[in-house]
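A single protein chain has been omitted; all remaining protein chains appear in their positions.
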Amino acid sequence: MLKELREQVLEANLEVVRRGLVLYTFGNVSGISRKDGLVAIKPSGVPYERMTADDLVITDLEGKKAWGDLRPSSDLATHLHLYRSFQEIGGVVHTHSEFATSWAQAKRPIPPFGTTHADYFYGPIPVTRELTAEEIQDDYVHATGVAIVECFGNRDPLETPAALVADHGPFCWGRSPEDAVHNAVVLEAVARMATYTVGLKPKKTGVSQTLLDKHYFRKHGKTATYGQS
Amino acid sequence: MLKELREQVLEANLEVVRRGLVLYTFGNVSGISRKDGLVAIKPSGVPYERMTADDLVITDLEGKKAWGDLRPSSDLATHLHLYRSFQEIGGVVHTHSEFATSWAQAKRPIPPFGTTHADYFYGPIPVTRELTAEEIQDDYVHATGVAIVECFGNRDPLETPAALVADHGPFCWGRSPEDAVHNAVVLEAVARMATYTVGLKPKKTGVSQTLLDKHYFRKHGKTATYGQS
Amino acid sequence: MLKELREQVLEANLEVVRRGLVLYTFGNVSGISRKDGLVAIKPSGVPYERMTADDLVITDLEGKKAWGDLRPSSDLATHLHLYRSFQEIGGVVHTHSEFATSWAQAKRPIPPFGTTHADYFYGPIPVTRELTAEEIQDDYVHATGVAIVECFGNRDPLETPAALVADHGPFCWGRSPEDAVHNAVVLEAVARMATYTVGLKPKKTGVSQTLLDKHYFRKHGKTATYGQS
Partner (left out) sequence: MLKELREQVLEANLEVVRRGLVLYTFGNVSGISRKDGLVAIKPSGVPYERMTADDLVITDLEGKKAWGDLRPSSDLATHLHLYRSFQEIGGVVHTHSEFATSWAQAKRPIPPFGTTHADYFYGPIPVTRELTAEEIQDDYVHATGVAIVECFGNRDPLETPAALVADHGPFCWGRSPEDAVHNAVVLEAVARMATYTVGLKPKKTGVSQTLLDKHYFRKHGKTATYGQS
């Protein structure tokens, strides 16, 4: 079932490893077929080295398994809430990449400190609120997704395709699983540079709205001029 | 003698190198056969590149050599004290991995700053007290083991399978040599993120007990749901 | 057209990747044929892995395309302004290398903290002023070049072949594209060490003029003694 999607999702999972964003079985990538209302996701706790497209799990948007022998990633419910809430996204990735995770642990949003950030993220990378004890105990994984969506408010999730889950780590997304992973890789680079930048200038603030607009819209939207048409 | 154990211990020693936790002949991994009351450990000062399972040394729990031509690791007495005191562990590893060692040198326990930590370690990574001059002079290696056991008090050593020896570096353990090394690799990642986190937020404290419980018991114990059953 | 130059520029672009200075399609290198008044530059947004010398774009010094099917790098106008203003340079490179970019984001010039710096850069690495909102909106890429040239004043651009564009990242140059990339690699190392140095000694100042002279002129100019004659 949905073999092409499963292969894309497998490849995106392996790319996360090649880019050094995860250790062991940490992290997970999913992709969605909007037409079918089905999500393909990494299985839980299977070593990347021997993962094949047949190990992936397919569920519907409520988490009911539609295909596959294995258990889905333990973070499935977060992915599903993001797909339900952010209608235009096609892929979701969660990592514990070390610099983004450190900002998540510090519960500091990452301000747009420069053009690298502005090329990919149209404003600060938000941090979720802490979950209540009840949320953690009763419905932790779903509540994580709820908190991510909440912290976006009216912001367009495709304009800033990443959030830091407080005390946990980054979730990123994009138009496809591949695109989501690309954003996760850039987020880690942005987080690394932001860490060095505040070391050099503790009171550093974000770039001007004008510069943010210039860089963001040079690469995104109808007025983009970056790349080959 | 105990060829299978020696091969497991050799492989665990080589994994420590592959994971970048040691330089030159630094570090050492051992494993125990509880049935036989015998421990296989890395020889002292032998380059990893040419180490074979025949270079390992087997001793009893008092350190009497039972097999092998070479001298055992100079840290043998620490390993043995851990095996005698922590009855359920099957492997021990010592490294000078750089971030964990830096916390050991700073004599700061590593608080559970996020879910990566909570997934593996059920509470802070403790730091041993400083040894007295007498302990250092008379029975240094054994006293190091005593100090590790001491700093656990009533805590379950398998729930937090690591300690930082003050001014020295980490010791980790697990149900097997392989498991011990896995914990050492994660400890280094956790120490790295903890270093960045306190840089970003000097007063950062550990996560809530509720979040610690959620993550720890999602991966450990009877209620675990992570991975494939 | 200008096949040899295009091959040099291609090779310089690939070297930037091999040296770890860029992610994905970030960064760009160009080279100039002064005799022909033509510049060869990386195309915009083409993956390095499949870039060939035939993908490069050749323009005149006003940016009019003279050869090639693809769009030139979106930073072309900055490169051209540097070539027009700095008559002796033969290559220009722009990266988002992480430590140099962090200094650019912190808007701190990099002082000559030691002899590694002095061996390559005859004084501080300057930071450009912030562009005005009008400059950003109307003529951003060209204005970036203007700001770089401005911040050099009367300094010889070949004696300090690098500048940090505020909130953006480094531009470097040299007598050839290869030389420009070499300088970019050293700049990143210098920025990395400068970061660690101010961590260890926040009030650290530049080396003495005497030491700067000694090291710089040991490697550069008529009195140079470094290397084989």
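Note that the chains are named A, B and C in the order they appear, and that numbering of residues resets to 1 at the start of each chain.
By our rule, contacts are C-beta pairs under 8 Å (C-beta built on N, C-alpha and C of every residue); 3 or more make two chains touch, one makes a residue touch a chain.
A quick note: this is a predicted structure, and the numbers were derived from the prediction, not measured.
K.L.:
Give the labels of the shown chains that the missing chain contacts, considering the complete complex.
P.N.:
Missing chain, whole complex, touching shown chains: B, C.
K.L.:
Which listed residue (B:P43, B:P112 or B:G206) would be found touching the missing chain in the intact complex?
P.N.:
B:P43
K.L.:
If I consider the whole complex, including the chain that's not displayed, which of B:I89, B:A104 or B:A118 touches that chain?
P.N.:
For the chain that is not drawn, the touching residue is B:A104.
K.L.:
Touching residues of chain C against the unshown chain: what are they?
P.N.:
Here the touching residues of chain C are 113-116, 182, 185-186, 189, 192-194, 196-197, 199-201, 204, 207-208, 210-211, 214, 218, 225-229.
K.L.:
Which chain B residues touch the hidden chain?
P.N.:
Touch set of chain B with respect to the missing chain: 23-26, 43-46, 70-71, 74, 96, 98-99, 101-108, 130-131, 133, 136-137, 140, 167-169, 195, 198-199.
One rule holds for everything that comes next: only the chains that are shown with their structure count from here on.
K.L.:
Make each chain a node and each touching pair an edge, then name the shape: line, ring, star, complete, other.
P.N.:
Topology of touching chains reads as a line.
K.L.:
In steps of 5 degrees, what rotation angle do you get fitting chain A onto chain B on the CA atoms?
P.N.:
With C-alpha atoms aligned, the rotation comes to 90 degrees.
K.L.:
Closest chain to the protein's overall Cα mean, using per-chain Cα means, please.
P.N.:
A
K.L.:
Please output the residue numbers of chain B that touch at least 2 other chains, ranges allowed.
P.N.:
Chain B, residues with two or more chain partners: not present.
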